[in-house]
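Some chains have been omitted; the remaining ones sit where they do in the full complex.
A and B are the chain letters, set down in written order, and residue numbers restart from 1 in every chain.
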Amino acid sequence: MKLIIAIIQPEELPAMKEELLKKKIYKFTVSNALGQGREIPVHEVYRGIAHEITLLKKVRLEIAVNDEYVESAIEAITVVARKDGDRGRGKIFILPIEECIRIRTNEKGSTAIG
Amino acid sequence: MKNKIFWFIFFCLGSLLMAQDSLAIDINAYAIDNFFLFISAVLVLFMQAGFAMLEAGLNSSKNTVNILFKNIMDLSVGAILYYIVGYGLMYPGGGNGWIAFAGFGVSNTGATPGAGVLHPQVDWLFQVAFAATAATIVSGAVAGRLKFGAYLIYSVIITGLIYPVSGYWKWGGGWLDQLGFYDFAGSLVVHAVGGFAGLAGAIVLGPRIGRFRKNGNSKPMPGSNLALSALGVFILWVGWYGFNPGSQLAIVGADNTNAVMLIAVNTTLSAAAGAVAAMLLAWGLFKKPDLTMALNGALAGLVGITANCDSVTNVEAIIIGIVAGFLVIGGIMLLDKLKIDDPVGAWPVHGLCGLWGGIATGIFGGYNLGIQILGSLAISAWAFLTMFLLFSILKSLNLLRVSEEEEIIGLDISEHQEEAYAGFQIFTVE
């Protein structure tokens, strides 16, 4: 079992969601985050003072899947993400999960994940 | 003989005193009427805050700065333009009935004081508040995708030209007025002009990205701050007590006093009826009481009664409000069917219910229904067509709509590099 953590652009979430559902990955958790990357910073001017916002709005997607789904999940995310621009389209990290429990049933392991 | 002279002097003094009294009475009346119009103008200007809050609340938080900015600028730009040319175009005092111009600026010379005599400066103040209302209605309809520069151009054109011209047709004594068309406080002259201009904008611009799904379904884009929207409606309701009663233009004289009071009550009852009707209909249709619909319903009632608030009874006012409350929901659903994206319901509220106000004046107010329909359509068409043209020209010059990327990021960052709610964690997805 793996935990896929993807940091993505907020506007790409809806499309990724559809893509994931198509690939029969029905469950995931979303939270918002700010990302420091090497993207072009957003330039703001507030009351005459210019400042650069380097912490940009991102969405953090967490998908726990059984090993055989890892590839589809990665694909669903990467296929949607725009590839233009030269920076800031985000990252996917894959971490091992040792155990998974469905709270409602106390089911454990790979059947609990989906 | 001495006797007679004595009496004569006595008399003359008396007459003099009486003349002075008459003058003093006139001066009091003059003060009252001008004070009344001044306060009415202030109430109408306060409506700008109402529109700003209503629209800011009904739109996404990523476009809040933009919508607030549009609201403050249509007032500011509008005031300057209406001062320079708008007023002269709207009240040329004569002319051919279609278009005429009295000259730039506004006089500062008061006429002989008396009841019903208005100082030209306060008259302008009241009129500019109306012009700014017509102008600001559009900002909600085009929210979330119009370039800020385009909005400034639009503000110049509507307050400097479009609104004054159709205003002249009716309130300036132009052809509609000569025909016998009636629009007491501006269901048509003000609200329909704004509403139909907004419709033109919404059509030429097209919907916001994601508003209508490929499968034909429409996707709601919920407002980000309904507390502000509700505040806006309360403020608008209050401001309307300047809009309608103030349009009597005088309060001195039993007829005027009585009219003002009837107007105020009719305005109240129609607003209340509109809110209740819209709530009930929405409840029936969507199986839940919907706040934004009720808010729109109150405004619909206010717009519907605006043309005829002096000519109908209390009970008729309630009926006009109920119909308006129903219409506004129908209008919102119609736009949705037609895939026209009007984020705040500017057309259903101000355009459709403005039309309704004009027609209701024919049904209940005792005015000629045919002429009411004609006039209502004429003004609406004027606003729609001229603004359709303007927005189309701006579009062809690529000055109209922001880029897709800018729209998705939100106009606050892309147009103004400023956020409305700095620090707050906001999800703009879904």
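In this text, contacts are C-beta pairs under 8 Å (C-beta built on N, C-alpha and C of every residue); 3 or more make two chains touch, one makes a residue touch a chain.
None of these values were measured; they are calculated from a predicted model.
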Q. Taking into account all copies, not just the one displayed per type, what is the chain stoichiometry of the complex in this file?
A. A x3, B x3
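Just so we're on the same page, only the chains that are shown with their structure count from here on.
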Q) When the centre of a chain is set as the mean of its C-alpha atoms, what distance in Å lies between subunit A and subunit B? A) 47
Q. What does subunit A use to touch subunit B in their complex?
A. 10-11, 13-14, 32, 42-46, 57, 59
Q.
With touch defined as at the start, can you tell me which subunit B residues reach subunit A in the complex?
A. 210, 408-409, 413, 417-419, 425-430
